[in-house]
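Just one protein chain is left out here, and the rest sit where they should.
In this document, chain identifiers A and B correspond to the written order of the chains, with residue numbering beginning at 1 in each.
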Amino acid sequence: MLVTLAQAVINGLLIGGIYALVSIGVTLIFGVVKIVNFAQGEFVMIGMYLSFFLATRLGVDPLASLLLTMPALFVIGMLVQHFLIRRVLALGDMPQIFLTFALSLLLMNVVLLLFSANYRTVQTHYTEAALHLGSLYVSVAKLIAFAVAMALSAVLWVFLRATDLGKAMRAAAQNRDVAMLMGINPDRVFAVAVGVALALAGAAGSLLMPFYPAYPLVGQVFVLMAFVAVVLGTLGNVTGALIASLMMGVAESLGIQFVGADSGLIVVFLMLLATLAFRPNGLFGGWTR
Amino acid sequence: MIAVAVLAAAAIALPLVVANRFAIDIAIRVLLFAFIGVAWNLMGGYAKQLSLGHAAYFGLGAYTSTILLIRFDVSPWLGMLAGGVVAMLASLPIGALCFRLRGPYFAIATIATAQVMMLLFLKFRDFAWGAEGTTIPNLGDDPLMMQFDGKAAYYYIALALLAVGLFITHRIERSWMGYYLVAVGEDEDAAEAIGVNALRIKRQIYMISAFLTALAGTFYVQYIYFIDPNTAFSFNISVEAALVSIVGGIGTLWGPVLGTVLLETLSAFLQSWLGSGLGGVQLTVYSLILMAVILWRPAGLIGFVSDAWKRLAPAPAAPVEARDG
Partner (left out) sequence: MAEALVVRNLSKRFGGLRAVQDLSFAVAEGETVALIGPNGAGKTTSFHLITGYHRADAGSIIAFGRELAGVRPYDICAHGLARTFQVARPFGKMTVLANVMTGALLRDRRLAAARAKAQEAIDFVGLALKAETPARDLTTIDQRRLELARALATDPQVLLLDEIGAGLTDEEAAELVRTIRELRRQRVAIVWIEHIVHVLVQVVERLVAMDSGRVIAEGDPEAVMRNAAVIDAYLGTAV
């Protein structure tokens, strides 16, 4: 019984690492650019397809393809910010929501048109490998994914705190006008923020490929998790998103183990409900009125 | 007013003139989705509460009337009203939760709500047939049970629903509620500072919007004789409800109608042109149109129509709307 519990917790933490990459991206964009990226999951999906094609056409291992997907998505992010997001920043909620929402729909359906709805998988030599710690079973692919996810999060943390650009991002997040007065170019900062967020999504995609199938709607699964984690971890709070994502991963895993195989969504919803009911500002949330 | 009368006359005359069943079917779809869009627009257009989970109420309406029909032999006319009431009541706790969030997070919460509804109905085999759904018995021509031979009757019901929706919107637009709704939509805090109970207004409009959306759900089941959770609570319905309003003209009376006419006829063309083989084409086109509208005409395409109209026949503006510059 305890073993089952421990197993579920471990599985939950491991997948929670992936959720963290997605939700950190969402919360970063929200904190800095003040816009919710509904298409974040679709960029994970794109990362997955990129890795898939690199693996099947060029024989590149998905983990190695990180080196390609991350920069590629970083550039895509900067383009998205420059050509799309920038145009709606002054317009208010509706255009901002529906722009990224439309982007999400567009990406999903274009991929569907181009590559059909078939599941794409990549088999690596470590896809089936596992570590056995006592009676616990730890998938190597998931463990690597988790480790890389945590490493990337740590790098981001350092970036935000120690580099000028990172500090500029945090400044712009806190107060755009003052940041501008101090010579920070908001467009540049926003472009980097979106670029970083999408790079993280791309990383998630590559890390997922060894053990998860790619298909046009795969992003939807992760984005809902990510959004709840962002709310739970307090909007704009990167560390909060990380912690909340791990919590959600564990909660989902426990739900699947002890309640039922398709209880994942119910668990997510219950967590959202509980957050809204008791801590609407999130776990690390600021001042209530 | 003359324009409206002409439109109404044309709309009423349409089934008498057009015999093509396919065309009438499109027309019914247009009327129905325009109605759903109008219902959404009350919440999303005027009060700027951007729900992406309205399918929850569509499905509730559809299932309520179907359950009452199949299990208790209740006429769908009554079932339609019952569905509306159920939806209204459901909107209260859902609103209580979701209104704690603003902007995009409100939208996400509503998406989650509709998803959970779908899941619940997928699981409830006991009274709601689970994932396979159910058909409703074909009673032939039975007006009292909302079943008719031929499409004309369905057309007129859909037209009536749309008319009701437009009428309600028109009345609200020109009442104190219209002012309060737009105020809350523009700046909730400033509205509260001048005495507007924002939460109460949001609750009220949500109830009305949910009620109307549920009516559409019942109609849909009666029209296609089938219901299942994936159709009834489909995310596509939630999306289309918002989409037609945004493309047509968010927060305007005729916006949703214009949006639906454009999008549904476009969709019908695509279908006949490409066949239904290519999944994803319709949504790709829709999402491109949505992006184009947001980037270049966020107030919606109705601006073109009203500009042209103003040149032809200047008329007093609705009190709440300022003309776009």
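Annotations for the structure displayed:
Going forward, a contact is a pair of C-beta atoms (placed from the backbone, for glycine too) under 8 Å apart; a residue touches a chain by one contact, two chains touch by 3 or more.
As the structure is a prediction and not an experimental result, all values here were calculated from the model.
When the full complex is taken into account, the listed residue touching the unshown chain is B:Ala183, out of B:Ile36, B:Ala55 or B:Ala183. Residue B:Ala198 is the one among B:Ala198, B:Ile237 or B:Val293 that touches the chain not shown. Listed by residue number, the positions of subunit B touching the unshown chain are 174-176, 179-180, 182-183, 185-187, 189-198, 251, 319-323, 325.
By definition in this document, only the chains that are shown with their structure count from here on.
Subunit A and subunit B have CA centres that are 33 Å apart. Per the touch definition, subunit B reaches subunit A in the complex via residues 44, 48, 50, 52, 97-98, 100-101, 103-105, 107-109, 111-112, 115-116, 119, 239, 242, 246, 250, 278-281, 283-284, 286-288, 290-291, 294-295, 298. Residue ranges on subunit A touching subunit B, taken from their complex, read 35-36, 38, 84, 87-88, 91, 93-99, 101-103, 105-106, 108-110, 112-113, 117, 216, 224, 227-228, 231, 235, 262, 265-266, 268-269, 272-273, 276-277, 280.
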